[in-house]
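With one protein chain withheld, the remaining protein chains of the complex are depicted in position.
Chain nomenclature is as follows: A, B and C, assigned in order of appearance, with residue numbering initiated at 1 for each chain independently.
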Amino acid sequence: MSEKRTRVAVAGASGYIGGELLRLLLDHPYVEVVLATSDSFAGKRVHNPHPNLRGRTELAFSPHDSLGDAADLDVLFLAMPHGHTMKKMPWYLQRAGVVVDLGGDFRLRDPAGYPRYYGTEHPAPELLSSFVTGLPEWHRDELRTADRIAVPGCMATAGILTVRPLAEAGLLDGPVQVDARTGSSGSGAAAGSANLHAERSGAMRVFAPTQHRHEAEIAQATGLPVHMTATGVEAVRGVQVLCRAPLAGGVREADVRAAYRKAYAEEPFVRVVAQRTGVYRLPEPKILAGSNYCDVGFSVAGDGSQVVLVGALDNLVKGGAGSAVQALNVRFGWPETTGLSFPGLHPN
Amino acid sequence: MSEKRTRVAVAGASGYIGGELLRLLLDHPYVEVVLATSDSFAGKRVHNPHPNLRGRTELAFSPHDSLGDAADLDVLFLAMPHGHTMKKMPWYLQRAGVVVDLGGDFRLRDPAGYPRYYGTEHPAPELLSSFVTGLPEWHRDELRTADRIAVPGCMATAGILTVRPLAEAGLLDGPVQVDARTGSSGSGAAAGSANLHAERSGAMRVFAPTQHRHEAEIAQATGLPVHMTATGVEAVRGVQVLCRAPLAGGVREADVRAAYRKAYAEEPFVRVVAQRTGVYRLPEPKILAGSNYCDVGFSVAGDGSQVVLVGALDNLVKGGAGSAVQALNVRFGWPETTGLSFPGLHPN
Amino acid sequence: MSEKRTRVAVAGASGYIGGELLRLLLDHPYVEVVLATSDSFAGKRVHNPHPNLRGRTELAFSPHDSLGDAADLDVLFLAMPHGHTMKKMPWYLQRAGVVVDLGGDFRLRDPAGYPRYYGTEHPAPELLSSFVTGLPEWHRDELRTADRIAVPGCMATAGILTVRPLAEAGLLDGPVQVDARTGSSGSGAAAGSANLHAERSGAMRVFAPTQHRHEAEIAQATGLPVHMTATGVEAVRGVQVLCRAPLAGGVREADVRAAYRKAYAEEPFVRVVAQRTGVYRLPEPKILAGSNYCDVGFSVAGDGSQVVLVGALDNLVKGGAGSAVQALNVRFGWPETTGLSFPGLHPN
Partner (left out) sequence: MSEKRTRVAVAGASGYIGGELLRLLLDHPYVEVVLATSDSFAGKRVHNPHPNLRGRTELAFSPHDSLGDAADLDVLFLAMPHGHTMKKMPWYLQRAGVVVDLGGDFRLRDPAGYPRYYGTEHPAPELLSSFVTGLPEWHRDELRTADRIAVPGCMATAGILTVRPLAEAGLLDGPVQVDARTGSSGSGAAAGSANLHAERSGAMRVFAPTQHRHEAEIAQATGLPVHMTATGVEAVRGVQVLCRAPLAGGVREADVRAAYRKAYAEEPFVRVVAQRTGVYRLPEPKILAGSNYCDVGFSVAGDGSQVVLVGALDNLVKGGAGSAVQALNVRFGWPETTGLSFPGLHPN
């Protein structure tokens, strides 16, 4: 393998987000995965917890502490459990020139958000402002030079990409009601009995009627009050947000469409899906599995008083590993779609 | 079979609602199903389209016109496609002393609702006020003497049972946002290619972002402005409504709970499910399949500004055939739970 | 509640089979559930792990040891983990006049089966012959007086009911190949990460290509060599067995149908489903969820050399709790279908 490749490591590589990072990075032409850490799978091949990678690589997991000995790491991806990196970030920052955190510990800029949404004071509030949000659609320029990147949450990414264009254009007048639906992979590979197939199958589980952490991220990115509810529905991958907000006086459907076009016309991974007819006339996560697309759409109520916005993505790709790789591409000046071209499947 | 049994007929008995009526009525101790009509299955045994009824009855389908010759019918259940009974109701009213319509044609009291939500003027507006809503929880006294009963829509039933207690108690201050999720059986046995398994499986299909017909029913029953969105999710049976509304000043969680208790403490088929913990702490349709329960629950936002209400039921039972049989029990003075005791399954 | 009711206890009542026993027994007109044991849920209401029972009973779980103090128990149902009752059966036999074991520890008559299929010598081989198989279709007379009943495994019940009529009639010439498919509830409420929704959803998991324990039960009941494979497929409830065997010389389709009719014409819970056309022309578990039916069917290969047999049931009902209650009804001389009349749902 070429010496010129950028050397990357994935910490917490045996989880679902870690596995998705490996899937994308192992096929990425400009990087070399030199380390994948997992204490529970140390010494085992990566295809052990990630069977789709069988025959794709000889890579095996290393103990998490082996990060301490890793030399010449260019990039370190952190796919650790929530609450872990906020305590150890200074140590991680010494491991590589560029650190990309896929957890929730450095997503909020305002330290006050942590007691409210994470139930704890942030132990390193001084570091929060040094992280750039790993969402190229809204932070591309900052990302070109960012050494500390915090990738938003899966439902937050869908919510931000769906609501922000209208917020920026001043089309919304009042709070946003976000109804988020998510597949079971969002609970991670370490989920417990609540996520047994027999309990989770066919569920419509309102697991966070209020106060979900991603609510804070959407409010932070849009500057609007947000009331979010999260429901687990039957799917393994996939997040859909259905957002409602009152429209400012005189705003028409054409204004909404124009705001999306202005924001996303040149974006490789955001598609505006808002047709009058058709089975897939609004964003549908089921056709996005494995892809890095976030589809966004809208419908204005008959009386024009409010707009219904819909966003959809694969929580493990555009809602996590995919956005991280897209941000990596931006940071290193590679074509932004490198390694992210899979279109998704239909039927699926 | 005893001559004393009440003689009932089911028109449109080969559909999903019709099949569910047959399942409940064939095991009902006080009725005799004397006629089940279906032109497409005329002459075939009822277990042909309803395989769960194999070995339960010798009943076969009769052509729809055979209703004209049916003698001594006490009750006629109409499970016809929307738009049919509004044209033919006068004829049906001559067929039996009690007519129970499970379609949408006589649910709205205000004729103006039909052009807006059904896209047509109602051909018999003078009949609308003669129908009693087939929802015993809110119309029990009227139902005791009702000869014309209109059963609410599946999502409407969930929405009304969930929102109305708070509306009646004056706890809500402003419009209600209803996010309704439904399984595929709501589309009926005659659904087209959009409901092929490969297209519908694992879907989060926002098929009615605005203007769903059931929105009008919820507004009619609660007296509040309602903005409803309908999404098809992965399930065969099951409806869940997630409703948000601003709370009136000073309203506390205890007031919400008290309003539900006041409305439903004595109800056999409405359970208040609002726990702090547990996988099933809020209403979940998956455990209600086949049962006549509607579970309702709530969660007040941290700042007390709004309440999130959740309702769940089986769209074919409490959202259709079950409410119809419950209304029948009320109308004829039988124990209200007769034939409706199945508790639902877990796991399922 | 009438003092005359038969007093029953369920040991291991927080599991899926235990929950199904409670669902059936709580609605059974001739029994009273006086005790339900679970150490992990001791003191909690039974609807805690079994949300479908909310509002159906005030019953709470007792610690398992409380069985030692239970007075006047008529019947004890054992829904304990495999390997438990073989060690403690003598103690359980002192707890009640009639003991019904739903685990695997007393299903095989030949002690030699335990080392081979359970990986252990049976600690109480002398007790094996004292248990009657809890399958009324083939052991009804013995059950009328049985005080020790061992209910067959879920896939075994389907296999036995499907194959035995042909075996008894001497229609089969050679070994039986059994391909068994099962839903996830068969793994129980204590299943681990292999049964997380994200891993188990949509699976076709060949978890026992050979040597499954139920293979021994089918061989024991049919007297034929059996090669069984077990695959987990996407379903919560439901077992289907597809069995292939060479037909003895000159055997025709009519002989197969006659053998089934002879065996099951009078059986309330076995239906022969073998039509030439129709979506449900062969047994389908999805319409049997919650019901006590086992549907059996067949198709003879064009050249008449072999027959394909299909059996389907709900693994928690006819494959467990339902057969146990049916056996109870036989044992106490109650109408055999008491408490077991739910027909199943379509669509579902």
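Annotations
Just so it is clear, contacts are C-beta pairs under 8 Å (C-beta built on N, C-alpha and C of every residue); 3 or more make two chains touch, one makes a residue touch a chain.
Since this is a predicted model, take the numbers as computed values, not measurements.
The chain that is not drawn here is touched, among residues B:Asn195, B:Gln240 or B:Ser291, by B:Asn195. Checked against the hidden chain, the listed residues C:Gly103, C:Gly188, C:Pro285 or C:Pro343 yield one contact partner: C:Pro285.
In the complete assembly, the contact with the undisplayed chain comes from C:Arg181, out of C:His50, C:His139, C:Arg164 or C:Arg181.
Checked against the full complex, the candidates C:Leu108, C:Ala150 or C:Ala312 give a single residue touching the omitted chain, namely C:Ala312.
The missing chain lies against chain A, touching residues 16, 19, 23, 27, 48, 50-56, 184-185, 189, 236-237, 271, 273, 278-280, 284, 287-291, 295, 341-348.
Contact residues of chain B toward the unshown chain are 16, 183-185, 187, 189-191, 193, 195-202, 236.
In the full complex, chain C contacts the hidden chain through residues 177, 179, 181, 194, 198-199, 201-206, 209-211, 227, 229, 231, 233-235, 238, 240, 242, 244, 279, 282-286, 299-302, 306, 308, 310, 312, 347-348.
Everything that follows uses one rule, which is that only the chains that are shown with their structure count from here on.
Because chain A and chain B share one sequence, their contact can be compared position by position; here over half of the interface residue numbers appear on both sides.
Inter-chain centre distance (chain A to chain C, centres taken as mean C-alpha positions): 45 Å.
Remark: chain B and chain C have CA centroids separated by 35 Å (rounded to whole angstrom). For chain C, the set of residues touching two or more other chains reads 16, 184-185, 189, 236.
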